[in-house]
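In this view, the complex is presented without one of its protein chains, the others remaining in place.
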Amino acid sequence: MKKLMLSAAVVAMALGAASASANAADKFKACWIYLGAIGDFGWTYQHNEGVKQVQAELGDKVETVFVENVAEADSATAIERLARDGCKIIFTTSFGYMEPTLEVAAKYPDVKFEHATGYKTADNVTTYNAKFHQGRYVQGQIAAKMSKTGVAGYIGSFPIPEVVAGINAFMLGAQSVNPDFKVKIVWANTWFDPGKEGDAAKVLFSQGADIIVQHTDSAAPITVAEEQKKLGFGQASDQIKFGPHAQMTATMDNWGPYYVRRVKAAMDGTWKSQQSWDGMAEGTVKMAPITNVPDDVKAMAEKTIADITSGALDPFGGKVTKQDGTVVDKVDDGMILGMNWYVKGIDDKLPQ
Amino acid sequence: MRLILEKRAERSWKMALASPLIAIALTLIFGGIVFALRGVEPLHGLYVFFIEPLTDEWAREKLIVKATPLVLIGAGLALCYTANIWNIGAEGQFVIGALAAGAVPVLFSGWQTPDVMLVMLILGAIGGALWALIPAALRVRYKANEILTSLMLVYVARLLFDWLVRGVMRDPLGMNFPKTVRFVGWQRLPTWGDIHLGALIALIAALGLAFMMARMLKGFELRTLGAAPRAGRFAGFSADKAVYFCFAVSGALAGLAGACDVMGVSKQLQTPYEPNYGFVAIIVAFLGRLNPVGVILAALLLALTFIGGEAAQVSLGIPDKIAKVFQGILLFFILACDTLILYRIRFESKK
Partner (left out) sequence: MEQFLAIFATIVTASTPLLIAALGELVVERSGVLNLGVEGMMVMGAVAGFGVAFATGNPYLGVVASIIAGMLMSLLFGLLTLTLLSNQVATGLAITLLGLGLSALIGESLVGQPIARIPNFHGIDILIVASFALAGLTSWVLFKTRLGLVIRAVGDNHHSAHAMGFKVIAVRYLCVAFGGACAGLAGGYLSLAYTPQWVENMTAGRGWIALALVVFATWLPGRVIIGAYLFGAISILAYTVQTFAWGIPSQWLSSLPYLVTVAALVVISGNRQLMRANTPTCLGQSFVPDR
């Protein structure tokens, strides 16, 4: 037995030596750190689609590398590994990577860093995010038109500003159609757990909601909607194959154009630190085809999308009344990025 | 032909040393096969995974950083398992330790004298110990199975952490994101490169436990209670006290590991916080022959699977799951090989 192992090892060694190939070092290396797995069909999946677009458009000139399932609290090692491995630009795609990104960036001033959804920048650290709430506004309008019970069920992940802003934009959209529209909110306390998300959807339907909205990443809620012959919206990516009769539209995170732009900028030396917050106008937020609704609803939704894209409509543009009755004249970007209050009409209490 | 296991008169010391080596060798062969199945040259894959990180100063430092919590937790678990006491919930004790230590900078962000570091470490250890004493008390008082209760408390600890860090402990200037203020100055552990003081603490703790197990009456007591509970009782050792003792010590070490992790690595609390060190340390305890010194070596090897796993992802495009499979299969082979320590294997033709 031992002899057998030994000879196997020798053969393997010979094979290994023969195939060790030199890596093309002259390519521009662009790297990504992912929170989840590239197959989650949600947040990480969409980032990876963007990476594929970079590879497709810039072709031989770039090499793209990613590390997936990187825990936030312990991400500095993975980020630094990429920096040491010759990555010229590193995208860290979750909020929790903020401090580790800044820490590593300080050690590697020649490498460009881009941190998604954060708020701290440095000379070589840019932040970028997308105005997902624009899509929520459209969803709210559709939901208010399509709901028979006048109640939507909303599955939240965690009560962070981005999710709260989404709920508010959804309600503002819904209220523009039906001022009495209601929403029931369940926090799943996870970004991705189909079991929990499915349970939450079932519970919300049983509580009188007939439309499901989610700010978690799996396709379980839309699958439940399909099965119970209810309606819903896809999340992060087009989930129509999970709910061919249920999905009315989906807000899609379309990072490709941004990534291509930034990698190009880093390659030709025009990269500068900035805070980028793109939306429908720049193509970063896209809506999936509007399906399973009557023509008039579809026309309304498409007009809203066109208006938001052109800048004629801003979901938080007008006066907004908070849950406690105070009126905000102008909701600025900073308020959206740090949103910790509900708009009037939401009966729930925001977890603090 | 059938396989006969004969109990050895004495534990075979040669086999006790050889068995982890055989297990590691088998894991490497298994790993080579997995690489081959995924279209990676097996030896090149194994080199990137297990050897390359050792050739690089930076990776060696990271290796020690990763191994630190594993040594602290693994040494405590080795103590428990020797005494046949099954603390499976070190992950929860780790999280509570981090939480207890992190409470200091949250409450007293301006406290900037050297004693704050000491207070945080001690609070971490106390937090972990108290959390561990819950399953201990439930076992002693109500005979509730400590495997299940300690594990259930991991989920509770994570949710408690989540609730507090999202709620009262949240950084008021942090744009509402679920994290505390950054720890600064003396609220962090001193470092040499990336290695923080926790590494030294872990080393001392492991050696201290090794001394206790080998040279002190307590060690003899725990070993007796583990191997022969009845004999232990006749000798006047209290099984109940041993349960409290083992849970308190392993919980304190796990809590200390949590405190070191947030004070030396992440420098703040942020949620979700599920580093899984508490579970990986179970493998470490067994691979280290339930011996605190062995645990140090085992922790370095397991840390290598993390560092190597990352390296393999970057340079070979191999998914991170491979590291988990290696960890699982390694424990498996160790347990199978352990039979060799206690038994002699003989093949006998059927009569």
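Letters A and B mark the chains as written, and numbering starts fresh at 1 in each.
Here is the rule we use: a contact is a pair of C-beta atoms (placed from the backbone, for glycine too) under 8 Å apart; a residue touches a chain by one contact, two chains touch by 3 or more.
Quick caveat: nothing in here was measured; it's all calculated off a predicted structure.
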Left-out chain, listing which of the shown chains it touches: A, B
Options B:M152, B:A239 or B:L297, residue touching the unrepresented chain: B:M152
Of A:L35, A:I142, A:V163 or A:A200, the one touching the omitted chain in the full complex: A:A200
Hidden-chain contact residue, picked from the options B:F50, B:W86, B:F183 or B:F237: B:W86
Listed residues B:T224, B:Q270, B:N291 or B:Q327, member touching the removed chain: B:Q327
Touch list for subunit B against the chain that is not drawn: 3, 5, 7, 34, 81, 86, 88, 138, 141-145, 147-149, 151-153, 155-156, 159-160, 162-163, 166-167, 279, 282-283, 286, 319, 321-329, 331-332, 335-336, 338-339, 342-343
Residues of subunit A in contact with the chain not shown: 37, 39-41, 45, 153, 184-187, 189, 192-200, 202-208, 218-220, 223, 227, 241-242, 347-349, 351
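The rule we apply is simple: only the chains that are shown with their structure count from here on.
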For subunit A paired with subunit B, centre-to-centre distance based on mean C-alpha positions, whole Å: 34
Interface residues, subunit A side, partner subunit B - complex: 5, 8-9, 12-13, 15-17, 19-20, 37, 65-69, 71-74, 76-78, 80-82, 84-85, 95-96, 99-100, 119, 158-161, 164, 189, 337-340, 351-352
Footprint of subunit A on subunit B - complex, ascending: 25, 29, 32, 41-44, 47, 58, 62, 65-66, 159, 162, 166-167, 175-179, 182, 261-262, 265-268, 270, 272-275, 307, 310-311, 313-315, 319-320
